[in-house]
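Everything below concerns the one structure shown next.
Every protein chain except one is present and positioned as in the full complex.
Per-chain residue numbering starts at 1, and chain names A, B and C are given in the order in which the chains are listed.
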Amino acid sequence: MSKRPLRIGLVGYGFMGRAHSNAFLQAGRFFKTEYEPLLQAVCARNRQRAEAFAANWGYQSVETDWRALTERKDIDLIDIASPNDTHRDIAIAAAETAKMILCEKPLGRTAAESEAMADAAERAKVSTMVWYNYRRVPAVMLLKQLLDQGRFGKIFHYRAKFLQDWTISAELPQGGEGLWRLDVGVAGSGVTGDLLAHCIDTALWLNGPLDRVTAMTETFIKERKHNLTGRVEPVGIDDASAFLGRFANGSLATFEATRYARGHKALYTLEINGEHASAAWDLHDLHRIQFFNHSDEGRLRGWRNINVTDGDHPYMKHWWVPGLQTGYEHTFIHQFADFLNGENDPPAFRDGVAADRVTDAVLASAKSGRWETVAASKK
Amino acid sequence: MSKRPLRIGLVGYGFMGRAHSNAFLQAGRFFKTEYEPLLQAVCARNRQRAEAFAANWGYQSVETDWRALTERKDIDLIDIASPNDTHRDIAIAAAETAKMILCEKPLGRTAAESEAMADAAERAKVSTMVWYNYRRVPAVMLLKQLLDQGRFGKIFHYRAKFLQDWTISAELPQGGEGLWRLDVGVAGSGVTGDLLAHCIDTALWLNGPLDRVTAMTETFIKERKHNLTGRVEPVGIDDASAFLGRFANGSLATFEATRYARGHKALYTLEINGEHASAAWDLHDLHRIQFFNHSDEGRLRGWRNINVTDGDHPYMKHWWVPGLQTGYEHTFIHQFADFLNGENDPPAFRDGVAADRVTDAVLASAKSGRWETVAASKK
Amino acid sequence: MSKRPLRIGLVGYGFMGRAHSNAFLQAGRFFKTEYEPLLQAVCARNRQRAEAFAANWGYQSVETDWRALTERKDIDLIDIASPNDTHRDIAIAAAETAKMILCEKPLGRTAAESEAMADAAERAKVSTMVWYNYRRVPAVMLLKQLLDQGRFGKIFHYRAKFLQDWTISAELPQGGEGLWRLDVGVAGSGVTGDLLAHCIDTALWLNGPLDRVTAMTETFIKERKHNLTGRVEPVGIDDASAFLGRFANGSLATFEATRYARGHKALYTLEINGEHASAAWDLHDLHRIQFFNHSDEGRLRGWRNINVTDGDHPYMKHWWVPGLQTGYEHTFIHQFADFLNGENDPPAFRDGVAADRVTDAVLASAKSGRWETVAASKK
Partner (left out) sequence: MSKRPLRIGLVGYGFMGRAHSNAFLQAGRFFKTEYEPLLQAVCARNRQRAEAFAANWGYQSVETDWRALTERKDIDLIDIASPNDTHRDIAIAAAETAKMILCEKPLGRTAAESEAMADAAERAKVSTMVWYNYRRVPAVMLLKQLLDQGRFGKIFHYRAKFLQDWTISAELPQGGEGLWRLDVGVAGSGVTGDLLAHCIDTALWLNGPLDRVTAMTETFIKERKHNLTGRVEPVGIDDASAFLGRFANGSLATFEATRYARGHKALYTLEINGEHASAAWDLHDLHRIQFFNHSDEGRLRGWRNINVTDGDHPYMKHWWVPGLQTGYEHTFIHQFADFLNGENDPPAFRDGVAADRVTDAVLASAKSGRWETVAASKK
């Protein structure tokens, strides 16, 4: 084979380290690409775990210091799958050593952090990607195609929610392995940066910029034991976050995220109402969209339950046959294949900055009690 | 008002007596008709109950002998809502006194009974109707219109089920008040004449005649206490009934009814698969149809979830506004309004005969273990 | 019969006049009550239409001036089903002549109006009811019972939406017959008082008082032809309205109403997330609730799709048998039966005031861009 090798160095071995590694391995099996991803090294502070991870996934070597990883000459691409408080420094270091950079979302804990990352990458002229993987759900990509074709006409409403219930117990500690998302110092924020950020990224991509927002956040459990200190400490993250907003195209935004919606595991839902059509999608049945076409004959109008698994649906000719669904992990495979092939405009660091500017405005509004303007993006 | 009075005599005061009486009262409020239904008399063996029923619904008088009712000169129409074993004799007597006749389904316990009823009515030249009310669900009527327009092309499959779970307990007695449906002498059969008959009637109406069937029936609980005798007696009815069959139009039939499907209250479902379109409906959400239109653009094909509540849907301009659902009782109102107005070809006794011929063939096949031909209908 | 006559005078003959009249006629057939509602008079400015309405529904007489109606000695109860701008004056006049008063929602165009109505009724010591009929959906009443039993534990989230699409066309005029809901002078507001008010009333009933809100409204079509003047005039109503809020019990509110959600006819949805359970309901399938019970065995937890049609479900023993659904009109029948029987605490004028105070705060916040406090209710 004459494929070009792409030597990958991964930071982090958690949930996202696994999802990314799987994408690196699977993309080439199902999509044509001129690159051959090579799993060169994985980096984690705990050497034993890093080695076990490397053995499982086939990484050739292990590092325990991310600076060492970024400085290696035999690596072309750094993938950041470590907690949010490490993103900025790793990305800047990777840029300075001229590596391509992939980074989990949110890009920074604040727009200031993500802006610094994007600036560094631009100075270094390196390719970047932020793992806003839900853009790469075939059903969501189909929505994007329909919107770009003008099928919806003028957009009136865009609403999104991301509902979970995993932190309701007051016994759940904060901080440390698997629970850093509850530690505001590490995560930057709670559901705003974690779940709402996904809703925001998809919305900006599908429906364009958000101009301003008014928001509300809440921390239902005010104190939790901290796993690293062993003490009960104030909880700094937001458990729930909601905002109303106005898009630049005149449509109205209603957004909500929470980890206190009993019965919902990872229910990201979105709905768009336009002059000529409406559509809805949710993550619990990610292989479907609901689509309403006002130009259908009147008495036969109804929401179409579309099983997005046919060969003429986005990405699906690469998989199985109609009716056979793909799942969560495929979104990462699609995103990585698109990155390799430069297709479908994969989300870059500037997109990460744009999302962070909205989450910053949301958090600011929740504090100020006023409408806050979203800072304008360069892009 | 110049409306023509239509003096009604009702036999029976149970579930169906109530549903019919409500239809008599409501039809004129929501539909234009030249008739004014007058609730002249209700007949039941138990005078006290008949009087309570009459007081509640506004019947002007009470009879305790149905022969007396059929002989009254001040009655134009006899409505038979009493158990199945009374249908034939009441109907024949009503025909002989030249009354219009409405009768609950199944028309007879056997096709021989229902044929005698239809013959008597035809000799007397009186109007008849059998209460196969599910034809008058707006969603089902919409299916009929679509089929008549040829929207489905050649039909390949018609499948129907009617699933209930109310007789699973072995403690449930048979016979007597409210439980005569378990007494084969009174009911004629079990689910075949009760539930499957509905499926069959709708199918004959929508998809044309059934030529032949192979069937299976089962009685899960073999003995039950009989309420009238006080003794444990063999159960003669079928608890479950299923058949495969062939329609005259070449499509395949798969039908099933049971009272042993835990979790289903009254789940009548039907689905039609044609060359160009498919549709499905169920009684638990009777105000909707699912419709698949193959001529829709390929990647946007999906089952349309159609809320059949708009003004251009059958019957619905007479009710409220789009999105506001009607329910079970409306099917009787629609059917009675159609009968008064001679619209939409309401099911007459010959239709009742046709359904009974299929149920006869089903029961015969279940015994013989062979395919049985459905006797040809006169109509 | 020894029932006490209740002589009703109705103002208005539109959609709501029909729904109420049907409730007056049906309540006694299906529910036991000591009252016998008598349709004494209907009042409308157009005598011909009033007479046609009276003939259809059985009203004994016709009035063309509501003041004459309120002054009649042979009337016990005034039911106000005319446009919003008439509610206050009719109600006050009815109170002054010591009539019971039923009134369509919203009670007033503003809380000041509804407060005057409630004050007048209290001075006159007359019974009142506001037709917030959705409380009387059996499924919603079941939710109320579950909440009152503490099944949900601490409530975290309450969200509601009411989505329609009937005013998207710019060709639709405002004002006059059937379109007064688009005329701000008559209606008071747009979707806020029309649709959002329903969501708010149910929420206050189920989840208790709302303390404060931040809101956004929009008028997508800025000018429409006015049917009464014949001129194109500015549109004063809100086409869409959304708010975030905080309930007194600490739960978070996210509410939205619009007439620009293509594909939705009358999709009122609500969802409650509590510590131990969650539930959801919607008006397009009003006979169901979705219920999630966290105490179910872990691997078998799921949202239960409950068909609220059994005899042990609220109101349902009065209707048919399990699985057979009722519809929209039944909510009015239930509410009227409850009013007659003094059961289930039917919504009175003070409840109408409470809802109007929230809609006032929503409209004020949409103007001010700030969080607004909901005025405290007397009740």
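The criterion applied here is as follows: a contact is a pair of C-beta atoms (placed from the backbone, for glycine too) under 8 Å apart; a residue touches a chain by one contact, two chains touch by 3 or more.
Here the structure is a predicted model, which means the values were calculated and not measured.
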item: Selected residue (touches chain absent from view) among B:223, B:275, B:312 or B:343; value: B:275
item: Among B:52, B:172, B:216 or B:321, the residue in touch with the chain that has been omitted; value: B:216
item: Hidden-chain contact residue, picked from the options B:84, B:128, B:174 or B:258; value: B:258
item: Option from A:168, A:184 or A:286 whose C-beta touches the chain left out; value: A:286
item: Absent-chain interface as seen on chain B, which is shown; value: 156-157, 159, 163, 165, 168, 214-216, 218, 220, 240, 242-246, 250, 252, 254, 256, 258, 260-264, 273-278, 292, 294, 301, 303, 369-371
item: Chain C residues that touch the omitted chain in the full complex; value: 142, 146, 291, 293, 296, 298-307, 310, 312-313
item: Interface residues of chain A (partner: the chain not displayed); value: 1, 15, 19, 22, 25, 29, 55-57, 164, 166, 264-267, 283-287, 307, 309-310, 319-330
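Convention: only the chains that are shown with their structure count from here on.
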item: Interface ranked first by C-beta contact pairs; value: A-C
item: Nearest-to-centre chain - CA centroid comparison; value: C
item: Interchain centroid distance [CA atoms averaged], chain A/chain C, Å; value: 41
item: Intercentroid distance (Cα basis), chain C paired with chain B, Å; value: 36
item: Whole-Å gap separating chain A and chain B, where each centre is the average of the chain's CA atoms; value: 55
item: Chain B, residues touching no fewer than two other chains; value: 307, 310
